[in-house]
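A protein chain is absent from this complex, but the other protein chains hold their places.
Coming up: subunit A.
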Amino acid sequence: MLLAIDTSIGTSVAVVDRDRGVLAERATSDTRSHAEVIGAYIDECLGEAQVAASALSAVAIGMGPGPFTGLRVGIAAANAFAFGIGRPVVRVVSHDAVAFAELRAGRRDPVLVVSDARRREVYWSTYAAPDSEGLPKRVQGPALTRPDGLEDAVTRLDEYRRVDASEVSAGALGMLAETMHPHGREFAASEPLYLRSPDVTLAKAPKRVTG
């Protein structure tokens, strides 16, 4: 059983079990309340699923792509929860969960997953038809571009059905992690997928105050 968290867009939390599926899920597409709701969502999911924190085997976390602040709240929470129960975190690319949700809904055609990166940019990833285990197969991405830059960035754009993700389901993300694990699939790296450098400019010489 896993606790699953994704805050790459809104906030989504779930408790999932490989055999029994999604036992509880809480979500909001609000992109400004991550730190506010995360604790209660975790608590409510455990309560509804009637699962003790100590019964979980790991915490699955969506590593983005996602804008800075919100993404970080989920990763911080996942790390801390995992630390608290002495279990590992398993990291998943958030777009993979969107593609997996499409597969779980019976739509098996190649998809282009697009999500809002703010500042007039989008995050995108492409997925081929699923592999033999029914897992999404990422072809390109995740990457960052202007919305009108997709044509140049995506190889054979017209072969993909576009899925604009307005949320990432932690239930799907958790079930993906549950499925990846027995098949020995590689999880994401520990670096959050911000895909963007901090906004900073190097210190310049101070400006003159006299004319």
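Here, a residue touches a chain if its C-beta (ideal position, glycine included) is under 8 Å from a C-beta of that chain, and two chains touch if they have at least 3 such contacts; residues count from 1.
What we mean here is this: contacts and distances are computed from a predicted model.
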Next item on the list: For the chain that's not shown, choose its UniProt protein name out of "Dihydroorotate dehydrogenase", "Thiazole biosynthesis adenylyltransferase ThiF", "PEGA domain-containing protein" or "tRNA N6-adenosine threonylcarbamoyltransferase".
Entry: "tRNA N6-adenosine threonylcarbamoyltransferase"
Check: Which of these, A:D19, A:E186 or A:D199, touches the one chain of the complex that we don't see?
Finding: A:D199
Margin query: In the whole complex, not just what's shown, which of A:Q50, A:T69 or A:T155 touches the removed chain?
Written below: A:T69
Notebook entry, point to check: Given the full complex, what residues of subunit A touch the hidden partner chain?
Noted result: 33-40, 42-43, 46, 53, 68-69, 72-85, 192, 194, 198-203, 206, 208-210
